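Missing here: one protein chain of the complex. Every other protein chain is in place.
All chains are identified by letter, namely A and B, in their written order; residue positions are counted from 1 within each chain.
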Amino acid sequence: MAVKPLRYYSDKYIRNQPSAFCVGCGDGTILNCFVRALDELEVPLDKVLCVSGIGCSAWIPSPNFNGDTLHTTHGRALAFATGAKVFNSDLTTVVFTGDGDGAAIGGNHLIHAARRNIDITTILVNNLSYAMTGGQIAPTTHHGERTATSPYGNPERPFDIAGLAAAAGATYVARWTTYHVLELTRSIKEALKHHGFSFIEVLSQCPTHQRRMFNMRDPVYRLPSRILEMFSESTYVRGRTRQENYRYAVPKASPENALEEISNVLVNLDTEAKIVDHMGFGRVVRIDSKEPDMEWANISRLEAVDRLVGPLEEKVELGVFVKEEMLEYTDSLRDLIRTAGGI
Amino acid sequence: MDYFSSFSTSSNQGASPSRMRKKFSPIINVNVCKGCLICVYVCEKLGADVLKESGESTAMGGVLPTVSGECVGCRWCERFCPDFAISVEEVEAC
Partner (left out) sequence: MLNPGRHLVLGNVACAEGAIRAGCRFFAGYPITPANEISHYMAAELPKAGGFFLQMEDEIASIAAIIGASWAGAKAMTATSGPGYSLMQENIGYAHMTETPCVVVNVQRSGPSTGQATLPSQQDIYQAKYGSHGDYEVIALSPWSVQEMFELTVRAFNLAERFRTPVMLMADGMIGHIKEKLVVPEKVDTVGRRRPTGSECVPFGTDDPSMVPEMPRFGEGFRLLVTGSTHRPSGVRDYTPKYHQMKVNRIREKILKAENEISDTVKVDLEDAEVVVISFGASARPSYGAVKEARSQGIKAGLLRLKTIWPFPEGKISDLADDVDALIVVEMNVGKMVQEVRRVVCGRANVFSVSKIGGVLPSVYEINQVIRRAA
């Protein structure tokens, strides 16, 4: 398979540029992965239908994608898509939705589309807030986080949306981030090939609102990569265990003080320490040690260090969680027609 | 030790050293690039350092990347680019 430059994909799959997304928005990267997956599967563009709801994620296909696009009402994309897919099952039907659009107002349609196992691929962009409308709490916003509608900290606990889709009966469920572009492209390919309800949650950077949410005081061109780095730091891939020996030191107050004290302790040890952004604990000091019998207790006792946390604590699990074949909805509808003696 | 390190930056043409190395050059479409610098971040992370920050800002408050040094055509910047604004073109090695 010849390797193609990005211009090939934009010429063939992208309707108009520049997109309406903010600088460094993850939605553009998701569109990038999506068209690569389509291209590798050689899906005929005339047969691709992208349905989306309301929100930033809805603009991934509409108007950017050069195929049939249906931009519907808030939360209802899956119900619209069900009608189209049932009536014409030749359509490779993909729904783009967001964490608010798909799991808040659209939650009822999500769990029922999953339960029915209709052959639709749903890509849910999780940017942890309602971005288009100004950064309100979403069902995925972490407890305590400050948003436009939680100036004193979010009083609610978030969903595990991939878990929700799996529990509702989706037969392909995966979660990636906009950092894991190769895995996401492959996963979209698998989802498109999968005969049944495929659900991919994609943790995505939203520099505009996650700036406040994660307290990142940086100019707009620093934030995208900083958030992507945080995604890489704050996630682990199921089944991809690595034996590095590292911990995070959660500072009492300023991470810079903690780093200073920690560096003094590590002076002649084969160990590195640096400040990183961690979605679960904020700015912390990551300590990577190659010492066989590392004395972690020395670090947790330091003045500026509140506590030490393990490598996987408060991290988001990525990977393919469900992959099974089961009776698909449009197939069973056609069985009814045969049973009823219809054409 | 990072996820990236498992993907070598050698040109994914699998060009063996004996064959004449292909040359690549990333072309930036400045009308479309919003200056998010994700490509620069990716390139730095791979230790290639071909894409750098330019001094030029974009209309939306970002900073345009610029190309310097030897691109090996690993195309990771293309996989990340949210605006389809960078395209690594093959250039015949002189």
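One rule holds in what follows: contacts are C-beta pairs under 8 Å (C-beta built on N, C-alpha and C of every residue); 3 or more make two chains touch, one makes a residue touch a chain.
These numbers come from a predicted model, not from an experiment.
K.L.:
Missing chain touches which shown chains?
P.N.:
Taken over the complete structure, the missing chain's partners among displayed chains are A.
K.L.:
Return the single residue from A:R36, A:R76 or A:R226 that touches the missing chain.
P.N.:
Candidates A:R36, A:R76 or A:R226; residue touching the omitted chain: A:R76.
K.L.:
Going by the contact rule already stated, which one of A:P155, A:P292 or A:G342 would touch the omitted chain in the full complex?
P.N.:
Looking across A:P155, A:P292 or A:G342, the contact with the absent chain belongs to A:G342.
K.L.:
Write the list of subunit A residues that the hidden chain touches.
P.N.:
Residues 15, 45-47, 49, 51, 62-63, 66-73, 76, 79-88, 90-91, 108-109, 112, 333, 336-337, 339-343 of subunit A touch the chain that is not shown.
One rule holds for everything that comes next: only the chains that are shown with their structure count from here on.
K.L.:
Which residues of subunit A touch subunit B in their complex?
P.N.:
Touch residues, subunit A against subunit B: 3, 5-7, 9-10, 14, 17-19, 21-29, 31-33, 36, 179-182, 185, 207, 219-222, 224-225, 228-229, 232, 242, 244, 288.
K.L.:
Along subunit B, where are the residues that touch subunit A in the complex?
P.N.:
Of all residues in subunit B, those touching subunit A are 1-3, 7, 12-13, 27, 31-32, 34-38, 40-41, 53, 57-58, 60-63, 75, 78-90.
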